[in-house]
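Heads up: the structure comes next, in structure tokens.
All protein chains but one are shown at their positions in the complex.
== chain A ==
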């Protein structure tokens, strides 16, 4: 450990153990700046770990490509897991610019409340709580026009200040890409733990080419990949019942990609117009269209994710 350099403290030194240590304006040029900042970062990581102590399993839903159905999948994964009333589920939406989760969960217009123990998630059911920047906006036209650092700050707040309580599954919905939000969530949640990532794609190459980048991102930041979900995989015409490939898998779809990269294909979900309609109405697709073939696809995928998390926990317990 390096010796602290000598010299007087800056006049408005925030204090070496404060959260602002090394980061306040007065710290610029202080020989201790780097040491203090590192200390503050460690304290922050400890605070996050403490806050997330009650979370048993965390799953990130990623893509790389926009519009493949990450939010739809996250919402249905959370709802599916919460169908077991004995499980406590939390859904965190870190898409700061395009928060779709409130609408999909039928929570548009809801606001976040503060309590002594922090921000309260908005509850859809007693055992399903949601947090999103959408709840902090007062109008549907409000745009969040923020650069990276400000987005990172809010993500940190979501993890540090929301009173999640005891949670069996924390599902994190992300925006498309491999940028600030993704780096930050992996960094902040790294203080606790992440079971793994579910990567959503559609069958066509234009999606797969972005998804391969996302897979590389996961490898770079050592994020385990639970598996890939191929969404919008085939459409059954309601009139003649013939199948059409609206987004043709010209390069073999997710199946071929998973084979090539040795990653698990968790399942394929067909295109059903009722999915979009339920999301728009903020109602559960599972209750609106229980007969849809997409329902059984989702249920099987959710089960596989649960199995992965249970195995993962078992292994951790073995280590301890």
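Convention: contacts are C-beta pairs under 8 Å (C-beta built on N, C-alpha and C of every residue); 3 or more make two chains touch, one makes a residue touch a chain; residues count from 1.
Convention: contacts and distances are computed from a predicted model.
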Protein name (UniProt record) of the chain left out of view, among "Nuclear pore complex protein Nup85", "Exosome complex component RRP45", "Mitochondrial import inner membrane translocase subunit" or "NUBP2 factor": "NUBP2 factor"
Touch criterion as defined above, residue of A:157, A:179 or A:296 at the omitted chain: A:179
Option from A:204, A:233, A:284 or A:297 whose C-beta touches the chain left out: A:204
Among A:117, A:216 or A:313, the residue in touch with the chain that has been omitted: A:216
Residue ranges of chain A at the interface with the undisplayed chain: 64-68, 71, 96-98, 100, 103-104, 140-149, 151, 175-180, 182-183, 202, 204-206, 209-210, 212-217, 220-221, 235, 237-240, 242, 244-248, 250-251, 271, 273, 276-277, 279-280
